[in-house]
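Only one protein chain is missing from this complex, and each of the others stays in its spot.
Just so it is clear, A, B and C label the chains in written order, and each chain counts residues from 1 on its own.
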Amino acid sequence: MAKREYSYYPGCSSQDGASSSNLKRSIDTMCEVLDVKLNEIPDWNCCSASIGYGSGGVLPRMALSARNIALSEQHNAGQDIVATCAACWLATKEAAERFKEDENFFQEANTALAEANLKMTNQTPIRHMCEVLIEDIGYEALSEGVKKPLEGIKIAGYVGCQTNRPFGIAGESFENPMYLDKMVDSLGAEAIPTYEKKVQCCGGALAFSEPERSQEMIKGIIEAAYDNGADMIATPCPLCQANVEIYQDQINERFGTKFEMPVVYYSQLIDVAYGRSAEDAALDGQIIKAKKLDDIAAK
Amino acid sequence: MSDEKKFAAFICTGCGIGDRLDAKQLEMTATRDGKMQSCHSHEMLCSKEGVQLIRDQIDNEGANHIMIAACSRRAKVEAFNFTDVAMSRANLREGVIWSRPEGDEHQETTQEMADDYVRMACAEVRFMEVPQPSEEQGCVENILIVGGGVSGMTAALEAAAAGFNCHIVEKEGELGGWAAKWHKRIPYRAAPEGTPNTLTAHLPDPVDNDVADLIGQVEASDKISVHLNARVTRTSGAPGRFAADITTESGSTTTENFGAIVQASGWKPFDIDSLPEYGHQHPDVVTNVELEQMAREAGDGPIKRPSDGKEVKSVAFVQNAGQTSTKEGYLPYHSGIGDLISIKQAMYFKAQNGDDCDTTILYDNLRTPGAPGEDFYRAGQQKMVIFTKASVDQVAADGSGAKVKFKDKILDEDVELPVDLVVLDIGMVPNSGPDPYAANESLEGMSEEEQEAVKEELESETAVTVESILNLDYRQGTDLPQLKWGFTDSHFICFPYETRRTGIYAAGPVRRPMDIKQAQDDATGAAMKAVQAAVHAAHGEAVHPRVGDLSYPRFRKEGCTQCKRCTVECPFGAINEDEERYPLFNESRCRRCGTCMGACPVRVISFDNYSIDTVGQQIKNVDVPDEFEEKPRILVLACENDAYPALDQAAVSGQEISPWARVIPVRCLGSVSLSWVTDSMNNGFDGVIMMGCKRGDDYQCHFVRGSAMAAERMAKVGDTLSTLNLEPERVVVHEVAITDIERAPRLIKEMEDVVERVGLSPFKF
Amino acid sequence: MSDMNTAMVEKYRNDFLKEVEANVEEGQWVKMCMQCGVCSGSCPLGNAWAHPPQEIFMMIRAGKRDEVLKSDSMWMCTSCYNCIVRCPRELPITHIMHGLATYSKRLGLAPKTQPTSQFSEIFWNNMMKRGRVNELKLGLSLYFKDGFGQGIKNALANQKLGMSMMKAKRMSPAEFFGGHGIKDASGLQKMIKKAEEIELAKLKANT
Partner (left out) sequence: MTEVVATNETILVVGGGISGMTAALEAAETGKKVVLVEKRPYLGGRVSQLYKYFPKLCHPTCGQEINQRRAKMNPNLTILTMAEVTGLEGEPGNYTATVKLSPRYVNDNCTACGDCAKVVEAEFDNEYDYGMSKRKGAYLPHVMAHPMQYVLDPRIIGTDDAQKAKDACKYGAIDLDMQEQEINFPCGAVIWATGWQPYDAAKIQPYGYDRFENVVTNVEFERMADPKGPTGGKIVRPSDGKEAKNVAFIQCAGSRDRNHLLHCSRICCMASLKQTHYVVDAYDDAQVTIYYIDIRAIDRFEDFYQTVKAMENVSFVKSKVANIISDKDGNPICRGVDTEGYHRYENPHDLVVLATGMEPSVTKSDFPVDIVINREGFVEPDPANGGVFAAGSASDALDVNRSVQHATGAALKAIQVVNRVACVEG
């Protein structure tokens, strides 16, 4: 199989010492085992996520994405941009779409880009890593490479918002996407296709500014996972992962619950199923240990 | 064909009939009791060979009256389609073997049932004649169209395109009606294929008024004659031979003959002045009808405020003004198109007064249906027409301009909105003539004195306010009967052109409120029906629902007592009175329901293929066992349109029907003669069930009043029974729907229980 | 831009609607709302909204300029995009909410102490410095947004969380001193400045 190459946009939270550095580590491992080469966009910048609007107008925000697109065109020409963070993917894709819809806007963005000596043509597809897995590799191929089926693990697939809306994965429903469940199945674990909170919002950036309200939503997400007998939650989104995992202590305090639900990335599942170590899978980055995954990795 | 009746019977032994029944005995019954001159059995009578067997008897042996004992008369109609003979059918399959359980213990009663049905069918056919068309028929390929608006003109053009001549009678001095006065019309088409759903996609705009074009086409047609400033002052005759007097303003009258009539008399705007809360007395509060005129007069320039001529910069549209309310003085219905009109008119302001003219539509439920409707809503929004869900309390003067007081239902607050102009969305009132039955309907449940008073009041009011449109010289009134609120609409959902005056079809907003597109569709349909009525009349055939029936009421004058019940009760106003005050039947107005026959106390009215005897003799030919056999007999007179099919379907779906029942289909319960009930009682029947269609406001009777008439007549049957010393519960009338597949057999079972309780009839001999 | 604040708005006139069309991201869509309420019902934080999106659209049409722009409702948007995908009229509601927030902030009408509004500003400033977000500083700025005392309290409340994040190497004290950033931060800043100029010029032209 020829090595697949992509122009990689990891995003701020994936950097060393940042909240989803474990995502990046597990993605790196995953790409190794799947024979995918990621070429990081040199000098990529923040996309301003979906919170920059308070100070940034629409053009400044879109210009941020324009810069990344331009850099990718310049350095990784011909390669699809692939993001692992839902917000990064969404912001970049949304910008690209708007530039396409509105020629004027596109010109304005290029005018701003010129200040940084850049220029974009905006022809690059903006993709999510999950799209690469589903569309370029496929569930079957994914399943074929499994060395250690994740038997005996029941996993609630938590897709969240921005990986799912407004663009989502082609062919999937906004309300009940199945791809995460299919991935889980491909890896030999047990999916919970009826997990009713799979697209429930975790509060996103408002986890910081509206902690009480957000944590109430997060509580529902975890509760439903328990109700469905899940051993752990898996997600494609770094903000979802962080929000659902790291506030469990505070939620337990606030609501008197006794949550201790591991929340992992799909990439970590793949790493372990493909026979890689807990460290390669960045399971050491868990605040709540995913014991069943650790056990399989240790086997 | 010789006048001599030659009878042949045919018995099918297929579908298990031969297995379940003694066919030999049935043959004997047909020849011995049924007096058939020949009888043939066949194992599959509906097969080619079976049909040929019948055909041969007709063609070679001269059989002209045939009795077929096989399946229900509703089955294998195409196979047993012998239009040149009189035919009866005994229902041995659905009526007997499929509605009775198998088993030796049932064998005797099942065979008795079958024998009875054979006897009954034989008796029926013995008293039938082969229907011959009336000599009344005429063929006038000429359609009278009353009203020269869009509906009338469309009907004329469409009928003319099919080769018919038309006369349009218009009371005004020009064609076009209201629609000719409109500035523009609502688009009748949705966005074309391929239109994207984007914010700026081009969606249909109001369409230029094309009524002038329609008028041009009418004037150019050599098949259409137009009578302006004219009215129809008298209409007589019947489909195929209507004669109408067309009188112009100057007083000259011409008389023309017509095959059929389309009434497209249109509508008038609701008089909103009667409701002061809408402030119409103020110059800057106008109706949507008035606004059309204003917009038109403005050309493409800005629309001005009437009070001071200032260019209008803000408009509020008050939807449903005086409509959709049961409050006194309001219209209880909706114009259906008022919201589309307001969107269109708001667009006038955007186009003529500029984008800075603010237009607010205060609606309750926005009614923009279908694909064109919803696209037009979007088109209005694209142009920044503002839609506010509101209930409007009051429109008041506000210096120059006006103020609308309303509650914003979304924001849940009371608002006073000052605007330059208020446009009232007012309702449409049909231009109908006086309703022939207005008096009757309001009389129900009143004493005779009260009735007289109301009648007088109504008559005086009618004489003053409502002018006749058609001036029919019918015994039952001058105009088309109305459904409700003055609309001459059909009551039937499946049959929108079903009319109570044969050969006269209403079209356009006189039927129900509608826009130009729907009116044009409707007028085309009405023209279709008019053309068809003329064709049917030419052949002497009945129209819907007994299409093609050649029989018509025959009347034995010498027995008539001039009681007038037939002329009063005919649901279709088909019967006039002649100079000697005898009933005068107009065959092509008749729908062949037989209500006149049921009404006639002296039994002088009959049809060739349906008469007092064709049913009465069936009743008399049922073999009623003596009381010691303890086998009751229950007569079921079932409407052939609903109750009879319900019983058939009950059999098909495996329901049991009482072995004591003998079912006779009737054209309509209205045709049931009281004599059949008394005959059956005298013959020893233990109970009689009449199954007709639903009556009342939501009547389902295909002949409108037939079922109701029967119920009224039978309400008095208790007295008759009492004189015979019989319990009144032995005779019941039920409303049975075609879906009452379980209920219909149950009703018969209930009568069985009644008989069980009150005992067998003492009249068994 | 205080001149914009004094714009006279008549009730149920289109002035404010037109202002929104001109100045708010995707504002041209507001007129297309048919008040079905599916956006309001779909919002995960719906119960925190004094005025849900569909009501805000109606308020804009009714000319309720102050009530809309001073509202903290649109700051409750979690950017979950439920409303966008469900809206039967294709209104990009999330963006309109963001746009209204941006606009109200620009006019200085946004509620001063609204936490998301504050967070958003902190985030933007944090990001603008070096072109990438410094999570540690972002967190700290957030804790200390209401002053030093409250900051210490907040930090203590989240101490346990911070410790476990550091333990998992998902938070690094090193970030406090410099941390991640892009090479061409100044290019990025110039670019953003230009973009802001373009946008503000349009805003001015509209008033």
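Please note the rule applied: a contact is a pair of C-beta atoms (placed from the backbone, for glycine too) under 8 Å apart; a residue touches a chain by one contact, two chains touch by 3 or more.
Here the structure is a predicted model, which is why all the values come from computation and not from measurement.
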Omitted chain's touching partners, listed by label: A, B, C
Touching residue (missing chain; options B:478, B:700 or B:761): B:700
Options B:293, B:524, B:682 or B:720, residue touching the unrepresented chain: B:524
Contact residue for the chain not shown (choose from B:28, B:53, B:130 or B:190): B:190
Touch criterion as defined above, residue of B:212, B:547 or B:602 at the omitted chain: B:547
Absent chain, residues of subunit C that touch it: 34-38, 40-42, 46-47, 51-52, 54-55, 82, 85-90
Interface residues of subunit A (partner: the chain not displayed): 173-176, 194, 196
Residues of subunit B (touch criterion as defined above) contacting the omitted chain: 14-16, 44, 46-47, 71, 74-78, 81, 158-159, 161-163, 188-195, 197, 323-324, 326, 332-336, 365-375, 389, 409-410, 412, 484-485, 487, 489, 491-497, 512-514, 518, 521-525, 527-529, 531-532, 535-536, 544-545, 547-548, 641-642, 645, 649, 652-653, 693-694, 698, 700, 702, 737-739, 741-742
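One rule holds in what follows: only the chains that are shown with their structure count from here on.
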Topology of the chain contact graph, where touching chains are joined (line, ring, star, complete, other): line
Chain pair bearing the highest count of C-beta contacts: A-C
Distance from subunit C to subunit A - Cα centre to Cα centre, in angstrom: 23
Sequence positions of subunit A contacting 2 or more other chains: none
Complex interface listing, subunit A residues touching subunit C: 12-13, 15-22, 43-46, 48-60, 62-64, 67, 108-109, 111-118, 161-162, 165-166, 174, 200-201, 203-206, 208-210, 213-214, 217, 242, 246-247, 249-250, 284-287
Subunit A-touching residues of subunit C, taken from the complex the two chains share: 25, 44-45, 48, 76, 78-82, 84-86, 94-95, 98-99, 101-102, 105-106, 110, 115-121, 123-125, 127, 131-133, 135, 139, 142, 160-161, 164-165, 167-172, 174-175, 179-180, 182-184, 187-188, 190-196, 198-200
In the complex with subunit B, residue positions of subunit C that touch it: 11-14, 17-18, 28-29, 31-32, 34-35, 54-55, 58-59, 61-62, 64, 89-90
